[in-house]
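Got a structure for you, questions after.
Only one protein chain is missing; all other protein chains are in place.
After this line comes chain A, so read on.
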Amino acid sequence: MNDDIAIEISDVTMKYRLMTEKIDSLKNFFIKKVRNEIKYEEFFALKQVNFSIRKGEVYGIIGMNGAGKSTLLKIIAGVLKPTSGRVLKRGSVAPLIELGAGFNGELSGYENIFLNGLLMGYSKKFIKSKMEEIIDFSELGKFIHTPLKNYSSGMRARLGFSIATVVKPDILIVDEVLSVGDFKFKEKSEMKIRSMMKEGTTVLFVSHSLGQVESICDKVIWLESGFVKEIGAAKEIIAHFKQHA
């Protein structure tokens, strides 16, 4: 693998098994197995996807709902294992996919920073040292000690974004997370992503806002029902995509 490559995806296929009937008990399983009645319907969320991204490049991924964008990002982040194919990554990955996964509504924002930070693989010491910075960036101010269940969804997203971006990752993966915040926070988080890009972070960016993709990304991957339809310069691909749709 070439030295300046950050992500390499080779022949990645993701197959979901849609069970025509849910079998979740041993009893049923054996009865059906004996009668040979187990049927799965196969569904390919990704089919033979190939591409590689060089260090410092900023890629957008576009496509219709259900095209497989989130699935692809989750595979790169390591949440899902592909059915076949290989994923190579160079460096640390910060996934902004499901912001605030593992947030607990009963706990305060402050306590949730710990919980979520630990889930992202930070150490306790690191979280403590960054606490101030996270609270500052999230602009939650006095709400930081309120239980999370009383936050608006934008506030949660802000907290999640602030925690996830407190590190300087080599690879940043963003899945539509900028869409929940208000316009000010959107601008602020876009700035943050841009500052990471300046420092050489490789970025994979999924968004339905084509304008945003065009302004942030150099290149674009167009996914259509699990296939890579086109890869190329952002402007060009987005134009094709718009025509096609």
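Convention: contacts are C-beta pairs under 8 Å (C-beta built on N, C-alpha and C of every residue); 3 or more make two chains touch, one makes a residue touch a chain; residues count from 1.
Here is the rule we go by: contacts and distances are computed from a predicted model.
Chemist: One chain of this complex is not shown here; going by its UniProt record, which of these names is it: "Conserved protein", "Transport permease protein", "Isoquinoline 1-oxidoreductase, beta subunit" or "Iron-regulated ABC transporter ATPase subunit SufC"?
Modeler: "Transport permease protein"
Chemist: Of the residues A:79, A:131, A:144 or A:167, which one touches the chain left out of the display?
Modeler: If we include the chain that is not displayed, A:79 is the one touching it.
Chemist: What residues on chain A make contact with the chain left out of this view?
Modeler: 16-17, 24-27, 29, 77-81, 95, 97-98, 101-102, 114-115, 118-124
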